[in-house]
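One structure follows; several queries about it will come next.
A single protein chain has been removed from this complex, and every other one stays in its place.
Chain lettering (A, B and C) follows the sequence in which the chains are written, and residue indices restart at 1 in each chain.
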Amino acid sequence: MPLLEIESLNVDYRASRGTVHAVEDASFSLNKGETLGLAGESGSGKSTLGLSIIRLVPYPGVIASGHVRIEGTDILELPESEMQSIRGRKVAYIFQDPMTSLNPVKRIGAHFVELIRTHEPNTSAADALGRAKTILESLGILAERINDYPHQFSGGMRQRIMIGLAITLNPDLVMADEPTTALDVIVQQKILDLLEGLRKVYGMALILISHDLSIILERCDKIIVLYAGQIFEYASSKELHRAPWHPYTQGLLHSIPNIELSDQKLSAIPGSPPDMLSPPKGCRFWPRCPYAMEECRVEEPELIGHEQSHFVRCFLYDKKAGSHIERNREG
Amino acid sequence: MKKTKTKLRSILSTLMPGLSSLSKRGPSGWMVLVGIAIVSSIIVMTAIAPWISPYSPILSRVGPIRAAPSLQFPLGTNQLGQDMLSRILCGGSLMLQVSALSVLICFLIGVPIGLFASYAGGMVDSTTSLVIDAVYAFPGLVIAIAIAAMLGPGVINTALSIAVVYIPSYFRIVRSQVLSIKELTYVEAARAVGAKWYTILFRYVFPNVIPSIVVVVTINFADAVLTAAGLTFIGLGVAKNIPDWGWDLTDGRQYLGSGAWWIITFPGIMIVLLALGFTLIGEGLSEMLNPKLQR
Amino acid sequence: MGLRTYVITRILLTIPTLLLLLSMVFLIMRVLPGDPVALHFEKKAEPAQMDAMRRILGLDKPLWVQYTDYLLGLVDVNYFVSHGYPNFGKSMQTFEEVGGQIFSAFPATLELALYSMVIASVIGILLGVASSKSYNSIPDHLIRGFGTIAYAIPVFFLGIIFQLIFGVYLGWLPTGLRINPRVEPPATITGLYTIDSLLEGNLYKFLESFKALLLPSLTLGIILSGIFIRLTRSNMLETLRLDFVTAARARGLKEGTVTYGYALRNAFLPVLTMMGLQFAMLLGGAILTESTFSWPGLGSYIVQRINFRDYTAIQGAVIMFGLFVTVVSLVVDVLYAYFDPRIRL
Partner (left out) sequence: MVERVDLAIIALVLIGIIVSGGTMYYAATTLSNVATVSENQTALTDSVADLTDSISDLATITSTLAETVNASIAEIADLKARLAEIEASLAVRETLIVGTTDSVELTLDPAQAYDYFGWNILQQTSETLVSVKPGSATGSDFVGDLAESWNASADLKTWDFNLRQGITFPGGVAFTATDIKYSLDRAIALIPRIPEGAPAGLGYGDIFDTIEVLSTYRVRFHLKISFSPFLGILSARSSAIVDQRYAPIAQINYTAGNPRASTPVAFVGAYTLARWDRVAGRDTEIRLDANPSYWNLASGYPKLKHIIFRFYRDAAALRLAIEAGDVDMAFRHTSPTDVLDLEPNPNLRVWWGTGAQIQYLCFQTKRAPFNDVRVRMAVAAALNRTAVTETVFLGLAKNLYSIIPPGMLGHTEAFKDAGLDANYALTQSLLTQAGYSPSNPLKFDLWYESSGHYPSSADQAVLYEEAIEAAWPGAIQVTLKNADWASYKTNRDTEIMDAFVYGWYPDYVDPDDYAFLYWASWLHLNYSNATQISLYNQARATDNATLRTELYAKIDDMAAEQCSVVPLWVSGAWAVTKPSVYGIYLDITQDMRYWLISK
């Protein structure tokens, strides 16, 4: 049984000006210890997808339909109290901006103690503090700083603390939403390595959410490419790297500088993501797609798969599952 | 509920195009709409009062003294046997005049001072701030009372005494805005290309201040109404031969004990409504204009 | 900058403010039509008598002399030591020491202000939090409605309504005065009846004075709570959307902890400052409340004195009010600095 199983999940934002389908019919699954990457431009709904896994879609978002199963139990049916006990203990979430994700008026220690004692009520504050110290140590933060306030730490250190908080109760699944975008490049690598290392040590599954495909390619086993709330492509990172199917994925890959290909011409995808309030009819990518065809404008492609490892949402590939022979592009 | 909403919307949109767009702005939009509805209907009522009021509002003994509401006198009569309904219909004009005047004065004085002082900065700014804060840090009503007593009764005098109290809040809001806008890049840019200070002030800064001023104006309207009522309550109202909710409210008090609740209740409600109308507009706007609250 | 230096500088800064206020009032009073001298004579007043009275009141001196005399009086240390309050001069109408009058009236106002502040903050914060939690739902609208209406009611109108309901029809609570006329007021220690009666250990008196205090402070508190609800709500809405709140939820913390420990605790600081700013307004409301409830406080004092053109009394009261407000805002600032770890004093 997979650790995480998402089935035809729909998340809507019900704004006063209309409804936005932030996540549309998303289905995938994740096993213990696996790493999954969620790639996509900002506004592609990757964070929403991530948050909906712990049922924290921000107002006015609502999970319209679908199932999110953690170890088989559908968390969308759980009462809030049980949901709370899952958050942080089974599933941990690391946020994009470490500067703002700690309570500015609470000491670092307090964050840990609070977390531990919420989930393990019969731990004494002292023990909890002890555990916090050791974790900080393991993250390379001096234990005596446990009584400092967040604003006294640098961004990198705060992200370490966030990671520390995430792994304190060694959860089965850690989600990291753009964990490094707010940090400068050198720190980024350090943080990612740290995450990697911890993951190996504790054997957690990891979902890495990022707009930066390159990071995901090098860190994740599986990759999901999201566009305008839809899964466009879903494959193992090797597969994807070798043969990206969807024109959008290809576009993304072309925009990554690659040392191996010396004579690579970098190219960005023309145009910009659609207005989610009124997405284009048919395939949502066709306005920007170099291979756009008649049917793309009319009807919406489905996610079709070949083998269990590679799925794509594009008319360039035959509806008949099995053959992944590309149709001649002239046709 | 829904029906009435749509009905109201259609009415308003025919009344004034653009209002309907407000109703799309969620609850805050609706607050503004309702506020506008209340205020405008009161204004209209007061305007047409002379034609629709059944009796002269100041003619005494048109009926028995302190008569309870009846068919002949729907809102009863007061201690002089004047018809309360007529007085309610006409009684708004004074409040409206006073509040409108005081807002005008506040605006004409507070905004320019705020703009210039804070734009000039330095000594000018700090000294004006000191003075303004001195006034601001003080219970406005006391100042209003003192000045009202000094100037003596009268619409303009009352308006003035109220204005003095609220000028500081204009100054402060304008100042805070200007100080932030001053540093914005496009203002910097304008300065860099050598735009004159007044161009910057009025072309670039002022337009950005307006929204927050609008909020203050509406809130000020509400406060002016309340303060005017308060001054009358303390005995600094205008002469008694003009129908005024404030006076009726104040008088009504001494007839409560003998059970004449209608003398005080209706003018009280009217004042609350008027203030409420303005407050709704103000709060709605401020919520709409507050970027932090936009979702 | 250490806390002490901060406080001291703040206090020093209030001096020019107060001086400014004083000078303004000093001038305003003197241009007011109406003459404290004439007010002493109901009918016949020969010029000689008028001059005599003018001399007695010290109004025969040139204005600047009066002003400087007054200022010198204020800083008269010996007087302060002997009387226990600064020398505000003598009332121009009753010839009593203004300082004494003010300090006998001040506790009433303080007590009223204190209780209404507590009521306002408790109502304001609790309802504000509640409505922000249920953003855009029925309870939210109801609470906002309450807040807006509360803000729009003239304070004395609400007071009169309360008197009518609780005083006249139900007869539960007294409609005026600080304590039931049949009860001896408690011995003055703090001047706050509720506290003094407790210090006296006389619960009967406490109950009586508390009953008397209930309606006025409720009136003022409710009016004020309107603003506090709005403040708390908007600040909570802002804070609730910050990352660390979501992060806290993502760590599975109880909703209560998240709301109060995280959101409110951060939203509270700006609310605190605004409360400080609202204090002046509270005192303004207190004036009307006092005259509605026959409350013998500084508010009704100043109104009554303005009618008598009692220059010295009004100057004293103004200084007192100004001092009160500035002290409160100072306390608020210090509290803020103390509570917010990001600000180091």
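Just so it is clear, a contact is a pair of C-beta atoms (placed from the backbone, for glycine too) under 8 Å apart; a residue touches a chain by one contact, two chains touch by 3 or more.
Computed from a predicted model, the values in this text were never measured in an experiment.
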Touch criterion as defined above, residue of B:Ala37, B:Leu236 or B:Leu249 at the omitted chain: B:Leu236
Contact residue for the chain not shown (choose from C:Leu112, C:Ile222 or C:Leu264): C:Leu264
Full-complex contact with the absent chain, from B:Val44, B:Leu59 or B:Ala120: B:Leu59
Identified contact with the non-displayed chain, of A:Arg107, A:His211 or A:His241: A:Arg107
From C:Gln66, C:Thr175 or C:Ser225, residue that would touch the chain that is not displayed: C:Thr175
Chain not shown, touching residues in chain B: 58-61, 65-66, 79-81, 149, 152-153, 235-241, 247, 251, 253-259
Residues of chain C in contact with the chain not shown: 32-36, 38-45, 48-50, 52-53, 56, 90-91, 93-97, 100-102, 104-105, 108, 114-115, 118-119, 121-122, 125, 163, 167-168, 171, 174-177, 180-185, 194, 198, 203-204, 206-207, 210, 260-261, 264-265, 268-269, 272, 291, 294, 296, 298, 300-301, 304-305, 307-309, 313, 335, 338-341
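Everything below uses one rule, namely that only the chains that are shown with their structure count from here on.
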Dominant chain pairing [most C-beta pairs in contact]: B-C
Whole-Å separation of chain centres (CA-atom averages), chain A against chain C: 54
Inter-centroid spacing, chain C versus chain B (mean Cα positions, whole Å): 24
Residues of chain C touching at least two other chains: 241
Chain B, residues touching no fewer than two other chains: 26, 295
Touching residues (chain side chain A, partner chain C) in the complex: 51, 54, 56, 58-59, 80, 84-89, 92-93, 95-97, 100-106, 114-115, 118-119, 149, 151, 162, 165
Interface residues, chain C side, partner chain B - complex: 16-18, 20-21, 24-25, 28-29, 31-34, 136, 141, 144, 148-149, 151-157, 160-161, 163-164, 168, 230, 234, 237-238, 241, 280-281, 283-288, 291, 302-303, 306-307, 314, 317-318, 321-322, 325-326, 329
Complex contacts: residues of chain C adjacent to chain A: 135, 241-244, 246-255, 257, 261-262, 265-266, 339-342
